[in-house]
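Here the complex is missing one protein chain, while the rest keep their positions.
Entry: chain A
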């Protein structure tokens, strides 16, 4: 997957989606518990997760469901990427390594809590 990456392509994609996602360094093999959220963020954009699930995994109507909060356990998360149920495209090992999956998961896990409607005047329950 990395070999397919074209710098110009990412730039164009970033222009389409907003902020440029800088490619983090430090991609050496490492155990899963050391998953790299910054790299996961990069991958989340580069492999197109954002397109259906939104830039922070908040989900979108007619696109992809919300990923977080709450974030599902790692096993079903990984399984859904490898052998997806529903309309989601398959992310096989050819295009996404186990390490990539773990990093994307770490990115989603690191997303800060989002506001609740009660904290936003215009979203408060009017009744």
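The definition used in the following text is that contacts are C-beta pairs under 8 Å (C-beta built on N, C-alpha and C of every residue); 3 or more make two chains touch, one makes a residue touch a chain; residues count from 1.
Quick note on the criterion: contacts and distances are computed from a predicted model.
Asks: Determine which name in "Carbohydrate ABC transporter ATP-binding protein (CUT1 family)", "PadR family transcriptional regulator", "Electron transfer flavoprotein subunit alpha/FixB family protein" or "Acetolactate synthase-1/2/3 large subunit" the UniProt entry assigns to the undisplayed chain of the complex.
Replies: Cross-referencing UniProt, the chain left out corresponds to "Acetolactate synthase-1/2/3 large subunit".
Asks: For review purposes, identify every residue of chain A that touches the missing chain, sorted by number.
Replies: Contact residues on chain A toward the absent chain are 1, 4-6, 9-10, 12-13, 15-19, 46-48, 50-52, 54-56, 58-64, 66, 87, 89-92, 94-95, 114-117, 119-125.
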